[in-house]
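Missing here is one protein chain; the remaining ones are kept as they sit in the complex.
For reference, chains read A, B, C and D in written order, and residue numbers begin at 1 within each chain.
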Amino acid sequence: GDQVPIRIGVQVAGTSGWELSALEHDPQKAVRSFTVAAQPLANAEAGKIALQSGAVDMIVSDWIWVSRMRASGADLTFYPYSTTSGALTVPGDSPIKSIADLKGKRLGIAGGELDKNWLLLKALAKKEGVDLEASVEKVFGAPPLIDQQLKLGRIDAALNYWHFAARLEARGYRQIIDGKGILQGLGITEPVANIGYVFKQGWANAHKQAVNDFLHAVENAKKQLCSEDQTWRNVIPMLKANDHATQDKLRQRYCSGIVQAGGKAGQQAAERIYRLLRELSGNRLTGEAAALQPGTFWTLD
Amino acid sequence: MNRLQKFFPVLSLAAFFAIWQGLAFSLNSTLLPSPLMVLGVFWLELISGQLTYHLGATLVRLIVSFTIAMLLGSAIGLALGRLKKLDAFFDNWLVIFLNIPALVTIILCYVWFGLNEASAILAVVINKLPNVVVTVREGARALDQDLLDMARCYRMSRLNTLQHVIWPQLHPFLMSATRSGLALIWKIILIVELLGRNNGVGFQLHLYFQLFDVASILAYSIAFVIVIQGIEYTILKPLDKKSQRWRR
Amino acid sequence: MNRLQKFFPVLSLAAFFAIWQGLAFSLNSTLLPSPLMVLGVFWLELISGQLTYHLGATLVRLIVSFTIAMLLGSAIGLALGRLKKLDAFFDNWLVIFLNIPALVTIILCYVWFGLNEASAILAVVINKLPNVVVTVREGARALDQDLLDMARCYRMSRLNTLQHVIWPQLHPFLMSATRSGLALIWKIILIVELLGRNNGVGFQLHLYFQLFDVASILAYSIAFVIVIQGIEYTILKPLDKKSQRWRR
Amino acid sequence: MTDIRIDIREKVFPAVGQAAAHAAIQDFHLTLHSGEFVCLVGPSGCGKTTLLNIVAGLDRDYRGEIRIGRQQALPKIGYIFQNPRLLPWRTVRQNIELVLQESSAGNTVDFLLEAMRLTRFQHVYPERLSLGMSRRVAIIRAFAIDPELLLMDEPFVSLDPPTARQVRELLLDLWRKRPHTVLFVTHDLREAIALADRLIFLSPSPMSVIGDIRVPIERHLRQDENEIEAFRRRLLDGAPHIKQLL
Partner (left out) sequence: MTDIRIDIREKVFPAVGQAAAHAAIQDFHLTLHSGEFVCLVGPSGCGKTTLLNIVAGLDRDYRGEIRIGRQQALPKIGYIFQNPRLLPWRTVRQNIELVLQESSAGNTVDFLLEAMRLTRFQHVYPERLSLGMSRRVAIIRAFAIDPELLLMDEPFVSLDPPTARQVRELLLDLWRKRPHTVLFVTHDLREAIALADRLIFLSPSPMSVIGDIRVPIERHLRQDENEIEAFRRRLLDGAPHIKQLL
């Protein structure tokens, strides 16, 4: 029958472009129930605007925001995409070996005061008896600036998005802990997707078959990227990285973030994270709603 | 008629809010919260102390960078407007600095001078300065030569000439530089705070932007507008009035 | 001396690049690429067609929104400057619109009117308009009543009065609104493109910012500065000269 | 055009800031007959310019009325202001041509420029003129529109005697050819006598008419300096309230 067009807002620097590229090269393309139109976007905020204004059907974002928006009446829903999240990185020869060593150091934080990783890192540190808020000199800034400041040695450690961390790692920097590690430290061991596809539920219900086919196809594409070198080679130009070490590191971190969607345990873990973040941010990140909004996660069936 | 005119400012504000309320009511969307909702958020942020803290941080930056940019810009603008040779030489630079994107100066300031307060203010000044220069330069070019000659002939001191002959003529230009300057600095400061500060209204706006919380964004915007209205009514309007009182 | 002055623009550009080269050489960091390196990037982007494509997109937006903002803003500014009552009423609105953060108007325009070219341009116009109004209003307040009376007494048509009596007096204000206006629009357009367009210099600058590619950022900035210099030399300077030629 | 009837009960400049309100004109009544040449003589600051502005319709903030016969439309007014009021960004010729309705008046403009000895300067901007030259341009501008009512506020100061004489003759020529009503302000009694049908003497402000005297010298005799001087002496020896003005 007719193919349903799906317009996807793709951040130029993001990973969803890789998968869409893989889909594009897939020989099955012609027989699918959907077609994909990628819409380049400059940053995450542009995606949110594009989705709300109806310029795209899907973007990549996080579920806490989706829950918050649902609480205020928006009809958005989320499908898990990846567990890859930011990491705390220090120079290779840094004396910092653990969170406790951050005391008295300059810590660069991308994403601001309500950054999830920062909130959770503080909670973990507290558990270990360290008050990061008081003992660390915080430097907030845009991710590329934080990255640059670390390279220049103007800050001692950086809590930044995963691909900045991966690129640094390839250049000999050390990861102290990443988002997954922080969650584990806080007792949440189930893999919970950090980011995922976000779309309007009404729209998805109207095109259920196509949406689900698309989500399946993306999952396959992801697996291909990790298992088939030819597919991977196609996206290498999109990495904007010339050296093999960086390319490999990016692939490694990307592939380790693959999640299987759904599962009761995952949902429950998400509930716990939600409540944790709500408390840690004093409602500011999550909004007033006491619990994760029902329907936040889209289920494939 | 004159009686009624006194209430115009109040009436116009009422009209503004009425239109807003009407739109919000008819759209009924989280993307345009009603004035009352915004007021609620405003109030919560105010009593939590967040608003005062961040607004205060932004205002300190605004005042410092505005003062520097206006003083320096007026001096340079006056010099370029009066000295043809200086102008011929530096005109190119002016166009360059006027049109270097804010993003570029901000990034470079942060990268070269660190993510600190001084860089932030420097970045704002660099962005605002050329605008002041360009405006004051136009004013300086249009100065009345007859009056300047009079001042020279009567051996008025430089200071007196500046204060009593030149300044009043530049006044409309300075007022326009001030009004659009506050607005421009505000736009720049938001980017500056967004990219490299951990407080200030820009920082907050970015936060709420990430959350797409329009009500909070509007609450902070209104807080700033209120401050500027305060400056209007306590400083700029009286200045306007004083400077206009000699007109028939 | 006059001979030398002719070369001032060239000399000043040379000085600018010399200082830049010197700094780049002594710093020797990727954070300040040398002019030559930037030129190389510029050239590559140019022959790849990228530069022309994105710059073209930005310029179309610039021209359309600038034209609308200047025409509308001049008309409103003139009206507010001359009609005291209108001014008393709308003054508040002006302050509000002047100081609503660019971010807010951009988001609202996009969300309400869709992520399209018209919204982008509307957002720029809304941001620029109040600045033009404020500047022209100052000019309109300072108009020479004697000349206006003369025009009225001799029954000059409205059009003639506007063109030959009012416009020349507003000229310095319009020039300042134009120069600082191009620069302001440029700052706004970058945010507009960042948040909702998939082409334009703003889009590219952000991309290179993510990659921290300072050379490319500077290459795009320079491209824009060159365009504005072009406008300066082909339009603004001749206008300046024409409007100044009556002065002793 | 028919008669112009000026009735100003009161013209007060309102108080502003430190400056008190100022009553400039009070109970001022005057009828200008069609085609009459009327000179106004009064002390500096008495309200002459204020009056001309009211007659020209530039100032409507007064109690009273200006009636211009039964005519509906205002007459075409040429006003030579006390300062030249040229547009500095337009050349001499452009300044004049701007106020002309039809462009066909080129002939007259050429003629007037020549008569004022400004042909050589017609393409010059006003800032490059002397004050007397600027005043002559303002005079041409007023003459060129062929006015029905001519308001002249000390038009011939800053002109040297030969030029002033010539302009006076030109004015009378034009006036004889196509009679229009003239309201002429001057401090020069000799000039007033040489030109006017009637002399109106004015009190210090608040201004009112304190003397309305017809000049009895026939026009063809006015070339004679002695005739004018004789009448001037008579005025000087006349009523003391007028004498104190002179």
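Everything below uses one rule, namely that a contact is a pair of C-beta atoms (placed from the backbone, for glycine too) under 8 Å apart; a residue touches a chain by one contact, two chains touch by 3 or more.
Values in this document were obtained by computation on a predicted structure and should not be read as measured data.
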Q | Contact residue for the chain not shown (choose from D:Ala23, D:Ile66 or D:Ala164) | A | D:Ala164
(Q) From the list B:Ala15, B:Leu72, B:Leu86 or B:Val165, pick the residue that touches the absent chain. (A) B:Val165
Q | Omitted-chain contact residue, chosen from D:Gly35, D:Gly132 or D:Pro206 | A | D:Gly132
Q: Determine and list the chain D residues touching the chain excluded from the picture.
A: 13, 16, 18-19, 22, 41-45, 48-49, 82-83, 91, 123-125, 128-133, 136, 154, 157-164, 187, 189, 244-246
Q | chain B residues that touch the omitted chain in the full complex | A | 146-147, 149-150, 152-156, 160, 164-165, 168, 243, 245-248
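By our rule, only the chains that are shown with their structure count from here on.
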Q) What chain pair has the highest count of contacting C-beta pairs? A) B-C
Q: Provide the C-alpha centroid distance between chain A and chain D, rounded to the nearest whole angstrom.
A: 85
Q) CA centre of chain B versus CA centre of chain C: separation in Å? A) 17
(Q) I'd like the Å distance between the centres of chain B and chain D, where a centre is the mean of that chain's Cα atoms. (A) 50
**Q.** For chain B, residues that touch 2 or more chains besides their own
**A.** 31, 107, 111, 209
Q. On chain A, where are the residues touching two or more other chains?
A. 45, 52, 142, 148
